[in-house]
Structure formats: structure tokens, C-alpha cells
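See below for the structure under consideration.
All protein chains but one are shown in place.
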Amino acid sequence: MSPETTIQAAMITPLVGAVLISFAGRWPNVRETITLVTAVIMFYLVASLYPHVMDGGRPSLVVGEMLPGLPIAFMVEPLGLLFALIASFLWIINSIYSIGYMRAHNEKKQTRFYVCFALALASSVAIAFAGNMLTLFVFYEALTISTYPLVTHAGSDKAKQGGRVYLGILLSTSIGLLFLAIVWTWMIAGTVDFTPGGILEGKASATVIGILLALYMFGIGKAALMPFHRWLPAAMVAPTPVSALLHAVAVVKAGVFTIVKVVVYIFGIDLLSVMANSDWLLYISGFTLLCASIVALRQDNLKRRLAYSTISQLSYVVMATAILAPLSIVGATLHIAAHAFGKITLFFAAGSIYTVSHKTEVSQLDGIGRRMPWTMGAFAIGALSMIGVPPTAGFISKWYILHGALDSGQILAVAVIILSTLLNAGYFLPIVYAAFFRKAQGEHGEAPLPIVIALTLTAAGTVLFFFFPGIFLELARQLI
Amino acid sequence: MIDGQLPILQVVLPLMMAPVTLILRNPRAAWMLTLVVTWATFTISLSLLMQVLDSGTIIYKIGGWAAPWGIEYVLDKVGAFVMVIVSGIGSIVLTYSRRSVEMEVPEDRIYLFYTMFLLCLTGLMGIVITGDVFNLFVFLEISSLSSYVLISLGKDRRALTAAFRYLIMGTIGATFYIIGVGLMYMMTGTLNMADLSALIPAVADTRTIQAALAFLTVGICLKLALFPLHLWLPNAYTYAPSVVTAFLASTATKVAVYVLIRIVFTVFGGVGVMEGLGVQHILMALALTAMFAASTIAIYQNNVKRLFAYSSVAQIGYIILGLSFVSESGVAAGIIHLFNHAIMKCAIFMGLGCVVLRIGGVTIKDMHGLGHRMPWTMGAIVLGGLSLIGIPMTVGFVSKWYLVRAALEKDMWFIAVLIVLSSLLAVIYVWRIVEAAYLKPVPENAAPVHEAPISMLLPLWVMALASIYFGLDATNTLSIALDAANALLHGGVL
Partner (left out) sequence: MDAFSGLFNYWIVVVLMMMGFYIVISQQNLIKKIVGLNVFQVSVFVFYISMGKIKGGSAPILADGIEIYSNPLPHVLILTAIVVGVATTALGLALTVRIKNAYGTIEEDEIEAMENTPSNKTPEATS
């Protein structure tokens, strides 16, 4: 298969999967097999693009013109491939997990759940491969819409409220700010293609570039930059597999991915680094980083604590990008991958605990580690990765970010990273401690097998990432 | 041979067939005949559009009398495009109409419904194709009178008062228009549009011509329901039979917009009234007010038909806003939104017709849990709603893209901000329906409900999918709109 066909196939596979799933709704086993098979095929297709990209190829595909002069176009470049690889790989594991979780909870409307999931993944991969800003925006909104039914899955009033916040913030930032930014960029530059080195150089005054940057950064609400972060905790009303794959990996990573893309391919690092007024991005991301960590300290609900942790970890990526040093961009890219593995493990663990014991609060977890050794073991690994302790994935990415910050003399960024590491330890380690060293309460065992398999795999991935970062590192290196 | 006669056929065919339905009396036969006629006009419209795109404006002299003494039919790009919209919507709606009409209109009046429908179509087609300002008035009244009747056929007795109110306001609008025509005639001695546009510049500074412009604009704005002249619209749309609402919402106001385009850009094309006399700023201010006021009112409506009626008022604001930029992309945005809005509103109102058929009402409460009970119907309504918001991959996005572009081109960034803000209001009213349909439980004592019949779902989904298709591949429609805008702005002579 030529790479162009592969791109097409990789995006169409989940769509076909979604259709088949909706037809197979009556037979759960068939339905879930289709999901798994679709996920595996999709991952295979995405992975088969890897050698091409490593050889310096940039396979691209133009589907058609949406507006005169503005095609729906796709182009696979290292950053996008990395994002697509992670999303499609974790979808396989997450599907295994979903099967265990959804069955154990006897959730209703599971068919809709799997269909929307496949649609969300299709949108994510399309975002990853988008060749221009218009294409990216189209699928960015598709991702929002397709995840809304997942967030409100429970159908309760609480879910409705959560859905309102989710949709309200994501749509208003994207339509209100991002959309304006894209049209404006198009007017100034005459194109919105992702071009290495950026497209705005010499086309507009510093003030306009500054405004555009702000429109983009806040417009990409999925990156959860404060003050537009509230949707992420609100989305936690969704079933745990949704929080795990979408609100720790696909959706939020789509956000920071877009930010990195915009900075690298629309503005261009060189353009921004000579501009005086782009420092605020560093401050605001640093602020978000610390603030979210402090809020996380005070959350007793486990999933909410994880959500705030995600907000702060996303800001790592934004901050690393804002440092604008080549090494920190590598760090940002790696962090997208590293955080994905760590955070999905943590969410898997949270869901696993909820499935068996219906415990949702941190304060109820005393001694749970002895009853659920696999779950809590994986949780501990995920937590270490969040803090950035070797031998976990988080260490690698933080290392690069720190390196980049030191290289470019951003002492403030260094300080923020160190402080936040302490805060991370402050809100994760007590959980691990309580789980293993406090007296247990309640009678229950380990979670169902699919759940345990899934979280063990991702925990193992987190550790393996540390020892073999090569795949991702090579991709990230290609970026600069 | 017949090729040359196609323009007149567009008007004559429905006009002649209207009395035939009256004679037929049989509801089924009347429907069949009307169906054939509407699809025929749609086919002719398409071939006319092709002709216009290939070889330029078509001019047809009625009875062979040359203008300015005879009446001319003139079809340029805008006209052909609007004609395709009107006849296309007409044929889709009519395909859908049989079951809905059977339920909402008393059986002994069904054949009258189709007679009126054909007359209304005649009027609308005539308005689009004529090149004579007085002839336009006659067609305007044909379409208006028949639409008053169509609205009054609604089941609720409030349909009668709504029709009456529309009659009063519509007649005042039409009379204003004819006063304007009279004043122009006094100064130029002609009624032919092309002639007028050549003669008006010489007398443009007289108070008579300025008064004529004022009368014309106000009269037409009454017909197209520009805020604050929209008062007739919400009740008329709410209480009319669903089929009528779907048809009128996507054609009648659109054709009125077309008349405005003709007057402002063709008849007064040589004068630049938009910039010169400040018409631009007045229209822009009213359009923006419409976008916000009507959307806000829509949020608080409990009758969903009424909600979307107010949303129509807001969307007309978008169209007028596009025109008021007087730039190529602005006018193109107006024209393309005319098309896009017709598609999405038609889908939404047809969907609501299905709900009426099965549930009997369209309040928010009637919608509770409907997403699971009538998944196809609600799916189409939601698609239409997403299009109203302007989500990418729907037609609404295309319009919004060009509107924002037009605003930014003119450095009116605050208007760009207002455009996106007002579309966020659409999120609120659309999501009220989504939440009711998907997140509210089915009422406990609700009778079991079937999905709407396939004869209604099919046209409904054709429209819903059209709103996606033309959102993904807008190159063709947009290039027509851009061409048309270009022609209008440069001389605008037919």
C-alpha cells in the first residue's frame, strides 16, 4: 500500500468500524470484537507509516476543496505521527479495558458508547494528520461533538451539567477565538498550510502577531490553559474509559498538539523568539501549571484530582513550547507521549477501584493496595511518571524540557518545573502510601481480568518508555 | 425550440396547473400533479442555471415586444441560483408533504392546499425571473396572497390571526413597494430594471428618487422580515401547517432578499446607494440587532417551531449583514447564506413536521426523550441545528467563514467578533432541544411512538445530508456566489 492510501485507510477504518458496531449492537460479543479488530487495524496502518516518515518522507493527501483555495488536506509529519501512534495504540488497550469496565457496570447504551468512541478516534487521527489549519479545525470540532454523547453518557442531571460546561467552553473558545484566528491568518498569509518555519514571517506587525497568538492559545480550549480549563473536571462525569483515553489522551493531547503545531508550523519558532511580547505565554502556562497542581492537592475525588493533574501536565507541554528552544520542543513532544501512558494508567486504576469497591474519594483508599496489588502497583508507576522519577516515562520528557529551559536561560521555567515536581509528589504519594501502608477496610478482591490486563500493559509501557525512548525520541528529533 | 421558451414555462406551468388541481379535487391526484409540476420546474431551473453559467444572462421578451415597452424576463447568475433554491426546496418539500398535509389540513381542503402551493410557487418564480419592477409587484402579491391562505390552513385557530396580521403587514409592505415604483416611474418613465439602472444616475440627486429608495427598502424589508419589521413572522411560522413553514421559511423570505439585492445592486447599481446614502450602515445596524435580539428571544421560547422562527429572523440578519459589507466576499457571503440557510431551515422544519405527525405538538416538553423514540427525525433536526451554529462540515460554517472574512477585510474586527458571539447564542437554543431530546427521560405515560414514515424521512434526510455535502464541498456553490457578487458589484446591469 502506498503511504497515501494508508493515510486514507487509517482514517476510514474507524468510520467503517463505527458503522459495523452500530449494526452489531444486538450482539455484544461481536460488537466488542469489531471494536478491538478496528483498533488493531488502525494501529497497524498508522505504524506502517513510521518508516516512511523516518526516512524523511512526508506523505500527503488532498481530499478535495472545501472552500475555494482551501482544501481538506492531510500530511503526515513526525509530530502528527507521534500523536496518531499514541492515540491508536492506547485505543487497543483502552478497548480491552472498556469491555471489562462497561460489562462490570452493566452500562446502558453501550453501542452508542462504542460508536462515539470510534468516531472520536477517527477525528483524533484526522487532527494528527491534518495538513492545514482548516482541516485541523474541522476535525477539532468533530472531536468535540463526537465526545459530547460520551460525556453525558449517564444521562443524569449531573451528566447534563457536565456536558453543558464541556460543550460550552470548548465550543465558545473554538468558535469565538480559534475560528477568528484561522480566518485572520488566512487573510494575512493567504494560506493556512502547515509549513516548516511558519507562514506569518514578515506578513504582519508585531501587534497583530501578538493578538493572533493569544487568539490561538486561548482558542485551543482543549489545551485547558487557564482560565478555560473548567471543562476538563466537568468531563469527569463520563465513564472512566472515556476519561482515560479521551480526557487524558486523545482530546487533551489534540489540544496541546494543536498548540505545538501552531507554534512550529504557523508562527515558526524563529518568528516568535524574536518577538518581545510572546513571554506572557510562558507566564500563563507556568501559572496554570502551579495553580492546577495546588487545586489538585485539595481534591478528594480521585478522578477530579487526576483531572487537575492533567491540566497541570498539559501546561508542561505548552510551557515547553513557549520556551522556544529546540530541546524543549523535543521535550514537549515527548511529554505528549509520556504523559499519555502515565495518565491513562492512573485513570485505569481509578476506574478499577470504582468497579470493584465503588470508592471514588481519595480518603477511602486506605489499605486498598493489599487487596488490589496490580491496580495499585500500576497506579504507583503512573504516579511516579507524573512526578518524573526514573525509571518512568515522565523523567525523560522532563529532562528534555529542563535542559531546554536551562539552555535558553529561562530560570523562571526551571523554578516552576521544580516546584511543580514537589507539588506532584505532594498529591500523588500520599495516595500510594495510604493504599499500601494503612489498614484496609471492606472486602473485595482485584478487578476483572480485562481491566487488570489493560492497566498492567500501560504501566509496563510507562516503564519501557524510560528504557527505550528511541521510537518517540527519533520522531521528536525530526521536528527540529 | 422549447429551449428558448424555458424561462416563461417556469411561471406558466405552475400557474396553469393551479386551476387544474382545483378541478381535480381528489387529494391524491392533486398531490401527484403538483409533485410532477414542482419537479419539472426544478429540472428546468437546473438547466437554466447551466445555460446561464455557460453562456451568460438569458433575456426573454414576452410576446416578442422589446423592452422597455414589453415586459422582459431576465435571468442572470443570482436569479438562476435563487430560482434553483426555490424550486429545489419546493420539490423536496412537496415530496415530503403528503402525509403531513393529510394530518394537518382538513381533508376537504387538501386540494385547495395544493392549488395555493402552486400559485405561491408561481409568484416566487415570477419574482426571480422578471426584469420589470411592476411585474415584480404582481408576482409578489400572487405569492403573498397565496401564502396568507396557506398559513391560515393551520390547525390551531391562532393560524387565522397570524395570517390576518401577515396580510395587513404584507399588504402595507407591497404598497410601499409600489409607491416606490411609482416615484421612480415619475422620474424616469420606465419600469424596466435595466433601463432604470441606466436612467437613475442622471436623476439620483432628486428627492423623489431618494424617497423612492426609502419606500422600496422599507417595503421589501417588511417582506423579508428584517428586524424590527419581523413581527408577522414568528406567529405565521409557528401556526402554519408544518409543510408550509418548511416551504415559506426557506423560500419566501429568501426571495424577498433577492428583491432587495435587485433593487439595491441592479436598479440603483449605478448610484452606489449603499455607501452614498448610508443605506449600508442602517442595514448593518439592523442586521446586527436582528442577530442578537432574535437569537436571544429564541432562547426563551418553549414552542420549538417558534424558537426556529425567531432563529430565522436572526439568520436573515446574517444575510443582510453580508450584503451590507458591499464587498465581493460580503455579498457572496449573503448569497451563499441564502442558499445554506434555506437548506438547513427546510430540514429543521420538515423534521418538526415529523414530530407533529407522531407526537402532535412541538413544545420542548414534547421533545423529551424523543432522541430515542424517533432517532432519525431527531438526528436530522440536530444536524440542522449544528449547521445553524456553524460547526465545520456543515453549510453554516461556510457562510460564517465568508462573513467573518468580509468583516476582517473591511477591518471591522468588532463585527467579526459579534458574528461569532451571536453564533454562540445559537449553541444555547439548539442545545436546549438536544438536551430535551437526548437527556430527558421519556414521559412516563407517553403512548408508544413510531418513527415517521419513510416518505417523509427520505426528503428530510436528503436535506440534512445536503447541508453536510454543501458544507464539505462548497467550491461550486461558492464560485457561483462569488461570480454573482462580482457581477452585482460591477455595474450590476443585467
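Here the chain labels run A and B in written order, and each chain numbers its own residues starting at 1.
By definition in this document, contacts are C-beta pairs under 8 Å (C-beta built on N, C-alpha and C of every residue); 3 or more make two chains touch, one makes a residue touch a chain.
Since the structure is predicted, the reported quantities are computational estimates derived from the model, not experimental observations.
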{"item": "Interface partners of the hidden chain - shown chains only, full complex considered", "value": "B"}
{"item": "Hidden partner chain, touching residue among B:L15, B:A30 or B:L145", "value": "B:L145"}
{"item": "Contacting the left-out chain in the complete assembly, out of B:G56, B:G70, B:G278 or B:G361", "value": "B:G361"}
{"item": "Contact partner of the left-out chain, one of B:R28, B:R158 or B:H281", "value": "B:R158"}
{"item": "Interface with the unshown chain - residue positions in chain B", "value": "134, 137-138, 141, 145, 148-149, 152, 156-158, 160-161, 163-164, 167-168, 171-172, 174-175, 178-179, 182, 185-186, 302-303, 361, 363-365, 368, 432, 436, 440"}
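Criterion: only the chains that are shown with their structure count from here on.
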{"item": "Contacting residues of chain B [partner chain A, same complex]", "value": "386, 389-393, 398, 400-401, 404-405, 408-409, 416-417, 420-421, 423-424, 427, 431, 435, 438-439, 441, 472-475, 478-479, 482"}
{"item": "Complex interface listing, chain A residues touching chain B", "value": "64-68, 72, 137-138, 141-142, 145, 149, 152, 155, 159-160, 163-164, 167-168, 171-172, 175-176, 179-180, 183-184, 186-187"}
